[in-house]
Every structure is written in structure tokens, then in C-alpha cells.
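The complex appears here minus one protein chain, its other protein chains still in place.
Chain lettering (A and B) follows the sequence in which the chains are written, and residue indices restart at 1 in each chain.
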Amino acid sequence: MEPQFRLFPEQASVEAQRVDVLYLFQLGVGVFFTALICLVIFYFAIKYRRGAKVDRSNPPKKNIPLEVVWTVIPLALTMVMFGWGARLFFDSQRPPLGADEIYVVGKQWMWKVQHPEGKSEINELHIPVGRPVKLKLISEDVIHSFYVPEFRVKTDVLPGRYSTIWLNPTKTGRFHLFCAEYCGTDHSKMIGHVYVMEPAEYSKWLAGTIDQPPHVAGELLFERFRCNTCHRDTPDARCPSLRGLFGRQVALADGSNVIADEKYLRESIVNPNSKIVQGYKPLMPTYQGQLNEQGILQIIAYIQSLEQTQEPPAPAATEDRQPPTETND
Amino acid sequence: MNEARIPDRHYLNADFSVWSWFFTTDHKRIAILYLISITLFFFVGGAAAVLFRLELMTPPGDLVISETYNKLFTMHGVIMVWFFLIPSIPAVMGNFLLPMMVGARDVAFPRLNLLSWYVFMVGGVFTITVMVTGGVDTGWTFYTPYSSTYANTHVMTTAVGIFIVGFSSILTGINFIVTTHTMRAPGLTWFRLPLFVWAQYATSLVMVLATPVLAITLALIAVERGLGVGIFDPALGGDPVLFQHLFWFYSHPAVYIMLLPAMGVVSELITSFSRKRIFGYSFIAFSSVAIAIFGFLVWGHHMFVSGQSMYAGMVFSFMSMLVAIPSAIKVFNWTATLYKGSISWDTPMMYALGFIGLFTLGGLTGVFLATLAVDVHVHDTYFVVAHFHYIMVGGAVMGYMGGLHFWWPKMTGRMYPEGWGRFAAIIIFVGFNLTFFPQFVLGYLGMPRRYHVYPEEFQVLNVMSSAGASILGVGYLIPLGYMIWSLRYGKVAGPNCWGAKGLEWQTPSPPPTHNFEQTPVVTEEAYDYSIPEASPG
Partner (left out) sequence: MEWTDVGVRPTEGFAMSSLLAHHFDDLEQQYDAASLGMWTFLVTEVLFFGGLFTGYAVYRFAYPLGFAEGSLHLDVALGTVNTTVLLLSSLTMALAVHGAQTGHRRALVGLLTATILLGCVFLAIKLFEYHDKFEHHLVPGHAFMLDHPELKGVDPRHVELYYLFYFVMTSLHALHMVIGVVAVGILTVFSAQGRYSPQYHTPIEMIGLYWHFVDIVWVFLFPLLYLIDVQT
């Protein structure tokens, strides 16, 4: 695509259209007040310039009703903006159920993407048009920020903590992907593109895959790191079985309960002793430094997949493949 | 005017020895020491900006390498924030004027005041030496874990320098609070104080309450780097977002340390050049205090997308909307002050009117940023850069320049050349808008900040911005030239060249060492222009 000069960014998602309406409203209010203030200042400053013969009798010192008016009007306007913005933000923070979940790992200075079907890419993200896509993001090192201006979405990508974001593209094409949080020397080169494709084309693109789906890669890691010697399904296993674990409540040794979501699973891999399951001993060593973030995500995907193979197919499955069901939120 | 002459004895010629300057406890001389230091720092910080604006003329990184670019914008931010903007109006004009405005012979703790300048200089020289010789590339925000673990530039030494400088702010703040409370002249009640004093008072509260938190946060970064313990690095068990909370708990109020004094200056300028009592005195006074208080409750609006809870985001968004209201009240009251005034278009007034316009724009774009959904898009883009430059430069620096011109005759006894003054004011106004207005557009288009290399479609707007920056740079050099020129050749000003109210105008220019021949007694409200002042001629 030819770089072209523009004054307003393209709208390529549902979010973009909504945000722009609010933005234009604010722009209108802003222009109105700036113009009002400037015009009034100029009018007064010229009319009452020193030496001009004008009526200066009884200059007002204060005027309480006027003060109230110009306190209440801005207050009302900002409250409208607050409510409107908070509403849109609230919606943008809640991904629809059943959206495809793509893993994104940020590291100095690249974006690594893995699709649930297995395809992985670097500094590129291919997604279908017209279908919401959920991204789960984490950083290997410092804080990055995943930003697609044409979608008006952004989220910081933190080390040690998963962020989620969802995209709802309405337009095919190639769009910028930026890192928006300063992350070191080549921060400005941590950029890429998002390709939004027609669903048919997207399927074709996906079909060209030779990579393993994350849960398969996760299973291999699970075996390679010999997790299966302890985490077995047999009753005499030294560590809890992971089958059907994802999204379930787990009773801990200290008497509290925790939901086995990705945050808990990640913590249990990098920092196993922080939460001990009731009835088990703190035997597990840490895998921090041995597994990278991508590997951890794959193992979590594997644990997630264990749920489905055991139980009958989840009811709310989406059409074209086995989806990772969202029972956790 | 022809009988105006420089008094025989004043604070500048009281003693000519170097010793008498470096060990002075006279608040006016300390103000001059600050003026010289921060002017120097301003041009160092400005030079960094010139270099990276030059680099941004073209999309690829062709003038400097990324490491250098990153060090340049960090240097610009660190120097401008901590070594120019924060000390600018408080330490120069506050020091010079606050005791005079309250009718005192000096600040409450003159030796502490001198100590604060030394602390400032030690921190300043130390930091700038580190930044110029080695450099630091974390940005002025020092976000962890980049700054605490990954950066291999001189983070620790820079943090130590800023840590030191923080104490200068704290000492100045304590001095101003105590001076305002205990040193007021007989008859000078709180509601007869000039609004500049109110603004300085509110600023001092923020300095005293916020700066220690920054100091301890930077100390923790230094400890983390030194010992390799994960206070903020999640790989070692720390929490990087905690750093952001601590940092912005200081740095958002710090914005008001820069802005509130400028608002105080503008209140003085508007009344003096309208020859009219300020409209809604108590509203302007209390809005300063309101801004200082609300300013402490909005830090989370820097973190809408950094993974803090959605509900925390909503609370901070709401609070940030509220902090806009006192600012709006001020703007409306200043505008209303012009009504039925007698307005002269002298240089300080041009800066004041420019301030109102630019601050309005900067404030309104702040409301955009406080709006959650819009901030998600423009956070960390050039929109933010443009917004805070409208506040910091369009607001704080415009106020500073206006105040400097207004009180220059008081400080030096001589007038700056008025024609040149107006010319420079226009150049600065035009250059400023050309530099920063395109950045709003760039930001909404999605250009992230701190980008050394950028996509080609952003070039046109970047070239406009760089062109504006060159005009702005020239605009700042002109006053430097004519101000120095005026020290020798400027017209003798006389005690009250503007026909202004306020105690500082009732003493000769330059003032005697102890400010007043005898302690003034105040019998009227501030800005009572209904009683005509002796015409300046």
C-alpha cells in the first residue's frame, strides 16, 4: 500500500467507529470553547484597549450566578464525556465468548504471534474480517504496548502478567502494528502489520500452515520437561492431575480457593511454591528461565485442551474447529 | 518618567564581591542565581530538542543512531522537567517576589533558601554531566523493568541527581509555606494576598507532599539496580506497575508544580494590564487550592492501558474530569476581568493572552485524554506529547516569559526594549503552534511517541513540526539577547513602570536589600485599581 498523507486515521474496526464519534463530539466541544474564549478575549482586548473612549463605569467585581453557570456547564459536559468514554471502555474490555484466541508475545524488539491452529508469525498478524478475535499478550522482558491505530485499540504488554484485548475488524487491508510503550533502543523498530483478510482467504492462509497448534506443541513440552512423571491421572501420582483442571476451583493447602485460570497456571509453572494444592507437597521445581513465555502459553493451551478430550464436546462450540472454551470468565 | 532613576543603594550593588553572591541569603540574589542556572539548563534541554527535531525531519533514522536519539529525548525531558520547569517560576519569581508581595524583608529561612540553591546546583551539575558525557535512555519516566534491569545506560547516577534535586524543591516549598503563613505584613489578610501568592502557596503544598515520594521511588530503582533485587522486575518477584503508581503519584502533581505558578503570574498580568480588579478573586484563589488537592487523586489516568483494574480506570477518569473544572473557572474569570478594563498590549500582556488561548487548548485536550475510550487510542502517541507541551510550554513557559518581562524592570531597574519584546512574543506564539499543533493530528493518526524511525506517511506533519521548532528556537534566543542588552542600555524603569498595584511596586527598582524602607501596612484589597495609582508618565 502506498503511504499517503492523511489528517484522520482509517476506521477499520467497530471500536474505531465508536471512538471516533466520541472524539468528534469532544472535538466539537473543544473547538467551540477555544473559539469562544479567543473571540471574547480579542473582542474585549480591542474594545477596551487603553485610550479607547468606552464606557468603563461600574466594572463588576464578581458575579455569583455567572460563576455557577460556568462551573456547571463544563461539569455537565465532562460528565457526559466521562460516562460515554467509560461505557465504550467497559465494552472494549469484555471480549465476546467464543472468539478465537491468538497468543502474542512481545520481546525486545519483536512481536511473536501464534494462532490456535498452529501458524506462528513474527511482526505480522493475520486475522479474518468481521469476526472478533481475542489476543492474549505477555512480554518476555520489559513493558511493551500493542497498538493498532486503525482499530483504536491498545494495551500494555507486561512481563509476568497476561493482558487481553480483542479486535473486531470491519475492513480488509494492511494496518500498522506499533509498540507504543518505550522499550529500549529499537523501540521504533518494534513495528509490524496487521493483515485483515476475507474469511475464505484467511482459511486458505491458515491452511498453508506447517506449524503445530499450541496445545500440541505444549504436549511435546510437557513430555520433554517430564512434567508427566508427576502430573499423572493415576491416584498415586505425586502431583495433582491436570485433566479438566482449567477453569475449575482448586482448594489450596492454606485453606483458600483459587480458580485455575491462565494466571494461576503460569504462576504455578514459574513459581510453584507460591500456591500449594491441598493434599500435595511442595515438590515442583521452578521452570522460570527454562521455558520462555511462548512455551508457557503452549503448555497452558495443552492443559486447556485436556479438558475437552475428557468431557463431551462443549455446548457453545464455534463453527469451524474445536475452540478453547471460555469457562473461566 | 524622566525623573526616574536607579536608587543609589539596592540589592544588586550592595556588595560586588563574588563571596557576597555565593553566600548571600538575600532572597532576591538567590532568585538571580536561580535565573542564571535555569536559563543555562533551559538552553541545554532545548539543544537536545533541536537535535531530535532535526532527526525527525525524515522518516528513517539518518542523523543520529537510535541510542543517541533515545538519550536525546530523555535528556530533554529530564532537564526540562526537573531543572527548568519545576524550579522556573517558583524558584526565580517566587523567590524574588513572594517576600515582597507579603511585605516581608526575606523568606522565613534565608539560609535554607541558599542551601536549596546549592542542592539544586549539585543535583543539576551532576545530572547534566552524566547525561552529556554518558547519557541515559529510559525516558524521563524511568519505567520499570526497563530502567531497573534492562537499560545499560547511566540510570543510577541520573536517579541520584534527580533525588538530590528533589530536596531543593522540598526546601523551597517549606520556605514558601512558612513565609506565607507567618511573614505577612500588618493588614495583609489571606484574602488581600495577590493571587500569585495563592498560587505559590498551592504549588508549595504540592512540592512538599509529592516530592518525597519521587525521591523514595528513585532510591528504590537505584537499590534495585545496585543489588539486583526485584522490587519492580517481575522476573524477580517485583511489580512493574507499582513503580508507575509511585512515579505518577509524584509526577502528575508535578504538572501542577509547573502550571499553578504560571496561573498565578497570569492572574497578576491580566489585572495589571487591564488596570482592573480581578474578576472573582476568591474563585481563582480557591481553584488553585482545588487543583492542588485534586491533582493528588488523578495519577492513575496515566495508566488506563497498563493493566490496572478497569474500575480503577473509571475512578481515575472521573477524578480527572473534576480537575478540569477549576481550570475552566480560572479561564472564564480571567476573560471576564478584561471586560470594562483598560487594556494595554504590552509584552507581558501578550504572553498572558497567549497563555489563556494555549492553556485552553491544552486543558481541553487533557479532557480527551481523561476520557477512557479515547485515551486507549491516543495514549503514548504524539497526541499526549502535544497536549502536555501545550500545558508545559504554552502554559508554564508562556507564564514564565510573561512574568519575566513584567518583573524584569523590578529585578534590574531597567526596561527591556518593548518593540523587540512584542516581536519575540509573536514569534514564540507562532513557532509554538506550528511545532505542536501538527502533533495532535499525528497523535490521532497513531504515531507513537519516542519513535526514532517512523512510517513515511507521517513525514509532512513532522516536517511542519520541525519547522515550527526552529522558529520557536529563534523566538527564545531573541529575549536572551535583548534582556542582556537591557541590563546596560535599557531605559531606567522607576519604581512602578506599569502603574500596577501590589507591594512589590511600592519599593524602588531594584529594591533595597531588605525590600522596604519600613514595613508596609496594607489597608486595601488586592488589585484595587479604583484608587488611581500615580501615573507612570
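Everything that follows uses one rule, which is that a contact is a pair of C-beta atoms (placed from the backbone, for glycine too) under 8 Å apart; a residue touches a chain by one contact, two chains touch by 3 or more.
On a predicted model such as this, the values are computed, not experimentally measured, just so you know.
S.K.: Could you run through the displayed chains and say which ones the absent chain touches?
M.R.: A, B
S.K.: For the full complex, which residue in B:I36, B:I65, B:V132 or B:I216 touches the chain that was left out?
M.R.: B:I216
S.K.: Which candidate, A:T34, A:T71 or A:N271, sits in contact with the chain we can't see?
M.R.: Touching the chain that is not displayed is residue A:N271.
S.K.: Taking the entire complex into account, which one of B:A4, B:L56 or B:I170 touches the absent chain?
M.R.: Counting the whole complex, the residue in contact with the absent chain is B:I170.
S.K.: Decide which residue listed in B:G230, B:P326 or B:G468 touches the omitted chain of the complex.
M.R.: B:G230
S.K.: Residue by residue, what part of subunit B touches the chain that was omitted?
M.R.: Interface with the chain not displayed, on the subunit B side: 99, 104-112, 170, 173-175, 177-179, 181-183, 208-213, 215-217, 219-220, 223, 226-231, 236-239, 242, 246, 514, 519.
S.K.: When the complex is taken as a whole, what residues of subunit A touch the one chain not shown?
M.R.: 254, 271, 273-274, 276, 282
Here, only the chains that are shown with their structure count from here on.
S.K.: Residue numbers of subunit B touching subunit A in their complex, please.
M.R.: Counting only subunit B, the residues touching subunit A are 61, 66-67, 70, 137-139, 141, 143-146, 149-151, 233-235, 237, 240-241, 274-277, 279-283, 304-307, 310, 313-314, 317-318, 321-322, 324-325, 328-329, 331-333, 335-336, 338-345, 353, 356-357, 360-361, 364-365, 367-368, 370-377, 379-381, 441, 444-446, 448-457, 460.
S.K.: Which residues, counting only subunit A, touch subunit B once they are in their complex?
M.R.: 3-9, 18-19, 22-23, 26, 29-30, 33-34, 37-38, 40-41, 44-45, 48-50, 54-63, 66-67, 70-71, 74-75, 78-79, 81-82, 84-90, 92-93, 108, 141-143, 145, 147, 149-150, 152-156, 158-161, 163, 176, 178-189, 191, 271, 288
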